[in-house]
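The complex is shown incomplete by one protein chain, all other protein chains being positioned as in the whole.
And then chain A:
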Amino acid sequence: MMEDETFTDISGKTISLDCQSHSSFCREFTVSSPKVSIGKVMVYTCSVWLLAYAAFFITQNTAVLSSAILITLVGMMFHIHFVKVDHESLLVIGSLGIQVSSSYASGREITTFIEMSKIKDIVINEAIYMHQIIYYLCVLLKDPSEPNAVSSVVPLFQSSKPRLNCLVKVYKSCQEILSKSQ
């Protein structure tokens, strides 16, 4: 079952949610952020190079130009490798655990696996951030020796920051699986 509706994140940019149900106790949710826009890249690159040209005009030193090129390249590589998240996914396997992974624009993926015995619940929390109240989905972890206390909170979909309608969908799906396995 594949679904693709248009949701937005908290700043208003369009994101997309993809729910895949591999079996009755295994579901995967992928939230994709909007890609890097060409316009923004052009604006940044042009501004950096204009500054470099201005500096070159004043100092007449060609090292300024080459360093500007180097800075632009390194900055772009750094941005797509460490900063720009392409999609984040949540894989829930009943009675085994939850896998959270973020994949960056350069293809790098970081994955975290949380065992089912450590998961207390998945909830939607609200947070006050300056002038807005934002909702985020998070996993409540517990220590197996203390089943009633929440030991830590792991927020999900931190880079894409979807809005409440998207989160509610994911939450309902997850709860169906979690309630069966706990």
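FYI, contacts are C-beta pairs under 8 Å (C-beta built on N, C-alpha and C of every residue); 3 or more make two chains touch, one makes a residue touch a chain; residues count from 1.
We take it that contacts and distances are computed from a predicted model.
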Fill in: Undisplayed chain, where the name is taken from the UniProt record, one of "Phosphatidylinositol glycan anchor biosynthesis, class Q", "Calcium and integrin-binding protein 1", "VPS35 endosomal protein-sorting factor-like" or "Alpha-1,3-glucosyltransferase"
"Phosphatidylinositol glycan anchor biosynthesis, class Q"
Worksheet item: In the complete assembly, which of A:S101, A:Q158 or A:S181 touches the absent chain?
Response: A:S181
Worksheet item: Which of A:T6, A:S23, A:Q60 or A:N148 sits in contact with the chain that's absent?
Response: A:S23
Worksheet, complete the sentence: Of A:L96, A:V123 or A:L141, the residue that touches the missing chain is A:L96
Worksheet entry | Sites on chain A contacted by the missing partner chain, in the whole complex | 23-26, 93-97, 115, 117-118, 144-145, 181
